[in-house]
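With one protein chain held back, the other chains of the complex are shown just where they sit.
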Amino acid sequence: MNWFYFSSPSTFYRFAGRLAPWFFALAALLTAAGLYMGLVVAPTDAQQGEVYRVIFIHVPAAWMSMFLYFVMACYAGLSLTFNTRLSAMMARAIAPTGAMFTFMALWTGAFWGRPTWGTYWAWDARMVSELVLFFLYVGFIALANAFEDPRRGDRAASLLALIGVVNLPIIYFSVQWWNTLHQGSSVKFTGSTMHIAMLQGMLLMAFASWMYAIGATLTRVRSVILERERRTRWVREL
Amino acid sequence: MSTLEIRSLACSRGDTRLFRDVSFAVAAGEWVGVRGANGSGKTTLLRCVAGLTRPDSGSVTWDGKSTSESGAQFRSAMLYAGHAAGIKDELSAAENLRDALALREAPPSDEALRESLGAVGLGRIRHIPARRLSAGQRRRIGMARLVLDPATLWILDEPLTALDSEGEAMFASLLERHLQRGGSALVATHHAIGARQAREVRLSA
Partner (left out) sequence: MSGFAWAFARDLRLAWRHPGETLMVVAFFVLVASLFPLGVGAEPQTLRRIGSGVIWVCALLAAFLSLSSLFASDYADGSLEQMALSPHPMAGWATGKIVAHWTATGLPLTILSPLLAMQYGLDAATLGTLAFGLVLGTPLLSLLGAACSALTLGARGGGVLLALLALPLFVPVLIFGAGAADAQASGLSPSPHLSLLAAGLIVGSMALPPAVCAALRIALD
């Protein structure tokens, strides 16, 4: 498959337009299934009661916040290495969705924290690095839009995204390195220490978030393409 | 003797394509003028040749080797003087000149500094902070640098700006001497410079 075919903004514009609705539909279905699992099927937790159910939003949001940053950083790397316009536009399209998930993770985390640990916010390693991640997203968006020349904004923001990647392992491993509030991860590859229905619910919601993120990014990149390519013939013909 | 060759250079700024398919050569002993209206891309062309701005396509070759590969070698042989002169306000003319040449790995002796600054008419004011010099006087520091710098290729962007007629004549004779010694120059300018131009690259807006 000729990948460079898709790297032309006009082709990708149409391609993204056709695919986005499918991803949104999939996201809606998976969300329904996931919420059903999480709110109806999964049992009440022995220690935390009903409050724990917020993890069905909190954990997928946190996973997506990190995953989307990683994807954004990959596009940033591609845009700096190959100087392609579309990679930079994809990175710009991902950033707001990533910021949203990070904010959701922080916000739902606060709600969970209050009844569970008695505080909305604690300065533990994972929370702080997640907060730093939020500012990295916001910084990326701000920097990308801070220049007259949008290409210059692309390049500066892409470099920032790459520098900030070092935060991802810090978020992930912080709970192992420091003994703080966040529990050690209970979802491992070899098995899991939580009830199967809780795990299924979380995974369904994680996939739902992923599909939503793809749909949102594809939709957003279309507006970015339109704005950046507004002087070209194919846009004027639309 | 080294030749500068430009092949099919193209560059854009933001959304605008400034120039496309520009090709020319500058051989030893000649100077090439870059002319065009304001905004036609003269500065961008010079910056692409110098290596500051990345062109969309095309190649710049010095002495047979691409400048992107032989970077340091090209940069030692080349001197670029853009709109901003690279002069620090807090330092004196003499200090600015010494720093500029030390950066180019050609630190001058005090004797050479005094002579060159004297030759451009800054002899007695060479120790006062550059902040107190006029625009024309700061330009003359740049000319003193042309005298002392060992570079063979000069890439100059509007070198006659702010110079009075005496300064213009001084520059013309500097250029003549440089060319006679086998140097070459690429100059973007509106003016007619004394020395005879080998060819002209005209950019249209």
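Letters A and B mark the chains in the order given here, with residues in each chain numbered from 1 onward.
Convention: a contact is a pair of C-beta atoms (placed from the backbone, for glycine too) under 8 Å apart; a residue touches a chain by one contact, two chains touch by 3 or more.
These numbers come from a predicted model, not from an experiment.
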Out of all the chains shown, which come into contact with the hidden one? A, B
Sole contact to the chain not displayed, among B:Leu9, B:Leu45 or B:Ala100: B:Ala100
Residue among B:Gly29, B:Gly58 or B:Gly82 that touches the chain left out of view: B:Gly82
Since one chain has been left out of the picture, which residues of chain B touch it in the full complex? 50-54, 72-73, 75-76, 78, 80, 82-91, 95, 99-100, 102-105, 107
What does the interface between chain A and the hidden chain look like in terms of residue numbers? 80, 123, 128-129, 131-132, 135-136, 138-139, 142-143, 146-148, 152, 155-156, 159-160, 162-164, 170
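Convention: only the chains that are shown with their structure count from here on.
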Chain A and chain B have mean C-alpha positions lying a whole-number Å distance apart equal to 49
Over in the complex, which chain B residues touch chain A? Could you list them? 13-15, 54
Per the contact definition, I'd like the list of chain A residues that touch chain B in the complex. 83, 148-151, 228, 231
